[in-house]
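Report on the following structure.
Complex shown without one protein chain; remaining protein chains in place.
Labels run A and B following the written order; every chain starts at residue 1.
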Amino acid sequence: MGTDHSAVWVIAEQIDCHLQSVSLQLIGRARKLADQLGTSVEAILLGDKIEEQARQLIAAGADRIYLGDAPELAVYQPELYTEIVVKLARAHPPEIILIGSTDMGRELAPLVAARLQTGLTAHCIDFVLDKEMILEQRIPAYGGLLSIICPEKRPQMATAAKGVFPTPEPDDSRTGETMMIDIPTHLPGRIKTLEIIREEPEGVPLETAATIVAGGAGAGDNEGWKEISELAATLNAALGSTRPAVDEGWTELETMIGQSGKMVSPEVYIGVGLSGEQQHMVGVVGARVMIAINNDAKSPIFEQVDYGVVDDCREFIPQLIKKIKAYQEKQVTC
Amino acid sequence: MLNIVVCVKAVPDPKEACNIKIDPNTKTLLRCDVPMVLNPLDKNAMEAALQLKAKFEARISVLSMGPPEAGNIVKECLALGADQGFLLTDPAFGGADAYATAFTLAKGIEKIGSYDVIFCGMASSDGSTEWVGPEIATFLDLPVVTLVKEIVDCDGASWKVKASVENGYRLMQVELPAVLTVTRELNTPRTLSFSGIIKARKKEIEQWGVDELGVARETVGLKGSPTIVSELHAQEENKRQAEMISGTRDEKADLLVQKLVDAGVL
Partner (left out) sequence: MIDFTFTEEQEMFRKAAREFAETQVAPHIDEMEKTGEVSDAVVKALGEAEMMAITIPEEYGGLGLGYTERLIAVEEISRVSVATGMMLQVFALGIEPIVKFGSEELKKKYLPGLAKGEKLSTTAVTEATGGSDPTGIRSAYKKEGDNFILNGRKCFITNSHIADTITVLAKDEENPKAFCAFVLDKDMAGWKATHKEHKVGMRGCNTGELAFENCEIPATQLLGEEGKGLRVTMAAIGDVGRGGMVGVALGLQAACLEESIKFANERILYGKPIAALQTIQNKLADLKIDLEAGRLLGYRAAAMQDKGQRSSNEFAVAKYYTTEACQRAAKMAVDIHGGYGCMEEYAVSRYLRDSYVVGPSAGTSDIMKVIIGRWVLS
């Protein structure tokens, strides 16, 4: 290709032949980085009967797809997927590899990075090229933004979550090359995915919700959490959480909003009993109206929202729910 | 005899973590005032090992890389029921990223010698990369399952475990020896007991540095880390000026309902 830099790669992911949105979002970002570096965007896609998905990646901005299309690749197999990516990376060494921080990505990325003996950064919220054209991998931490770089080892590897970068507009006029890859055989066979079971999530999905109620440590206990959950249900909102609530066991990891959780962009965000910790707030993007209820008047959350109520959420939320229900009933009867 | 290694980390107490600041010169964390505790998910890793020990004849070694003070959490694991402790401590290990940490821990595990299953918490509450478990596995050439939420079958040398995926699980068959990183859902960790603390008096903690591990200084710590922190930026704040809603509880609730109506939620 006659460039100074090798390609920018994205390890794309499909589930049941549905391309994951984070893969498209990373292609979009990779495109921008590659254009600055004067190089190409390449993606690896593994699955079974996924040619159409390969085309989607090209429409999103990829120049070349390394396609592994075989029944044994239908679901994520750690040994096989790692071996394929590592072999490809050795055969066509990339400059950068980006991976979505899905449950698969968060396992595959370190397996690949350790095999390639290179660095890997987790949960990035931005990628920027510095003056030396090295990838600055930015993560929020302790009130600031850290830039992490991998100055010497190659490829530079990083993960980012769905929703950090925008989904690119597909350009069906784009062309690209698809290379079929050989499936390795003779692997040790010490680990095998037997089956993957997924259920429909309950309630309103966080990523598309117009209103989100997020609860934190201030819930106090399960009873307090139930009230917050009821508030969400009463408002037909999605229920989100911070890490302390997950750690206490009041809610599942799937509801966690933040740097190591989900990125959300609701119209209205209501934070209950949480202190506006950076790790969480960085996951809430572009809300029109933000509201917080917290019993500590000094809480940093009140510097990040439009309306604040200082009160013990365990006492206030039941009262608020009563008022909301009263209002809703009036609307029905008027 | 099932040989179990549990990798644990001393982290700043997550309940007081908001007090931690970044040192703008070294670009590492200033942990001084916040007490160090056992990483919460490592308690689940310890509990998994202890439950196996109750089922089978097993020996639990607990391993940690950290400053000398990290010996306290190793002792705590001995009091929970581990049989012996190993602390990898040396100034040369300092400033390590996930890669160098995993490399050093892998060397420690090699030195321990016998291992059938290695448990790690899926992530630490401070670094939170989730990389160390899988990278240890790669350095030791072992299979790994991350996000383990249930051990379905652990009789024999081939185990079945459930790993967490969004809204579900993947059922994995894995041959021992293997690395398993665990989630909070796997179990409810037991608390320290007085008799456990007494029994720990007889248990030993060995301390190993660069020389004992036989590693080159360039392969560990800051020197052995492929990634470094290059810059600390002031974050563009999501600053909004909150209008505080006040009054009695009743009044506040009414006012907030009005705000929700204005915002189009109701």
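By definition in this document, a contact is a pair of C-beta atoms (placed from the backbone, for glycine too) under 8 Å apart; a residue touches a chain by one contact, two chains touch by 3 or more.
Given the structure is predicted, the values throughout are model-derived calculations rather than measurements.
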| item | value |
| --- | --- |
| Listed residues B:3, B:51 or B:72, member touching the removed chain | B:72 |
| Which of A:186, A:298 or A:330 contacts the chain that the document leaves out | A:298 |
| Omitted-chain contact residue, chosen from A:158, A:191, A:310 or A:324 | A:310 |
| In chain B, positions touching the absent partner | 72, 75-76, 79, 191-198, 201 |
| Residues belonging to chain A that touch the chain removed from view | 295-298, 310, 315 |
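The rule is simple: only the chains that are shown with their structure count from here on.
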| item | value |
| --- | --- |
| Distance between the centres, which are taken as Cα means, of chain B and chain A, whole angstrom | 21 |
| In the complex with chain A, residue positions of chain B that touch it | 14, 18, 20-22, 27, 29, 40, 97-99, 102, 123, 128-131, 133-135, 137-139, 142-147, 160, 163-175, 178, 183-184, 225-235, 237-246, 249-250, 252-254, 256-257, 259-261, 263-266 |
| Contact set on chain A toward chain B in their complex | 75-76, 78-79, 102-104, 106-107, 109-111, 113-115, 117-123, 130, 136-138, 140-153, 188, 190-201, 211, 235, 237, 244, 246-247, 249, 253-254, 260, 267-268, 275, 277-278, 281, 284, 288-292, 302-311, 315-316, 319-320, 322-324, 327-328, 331 |
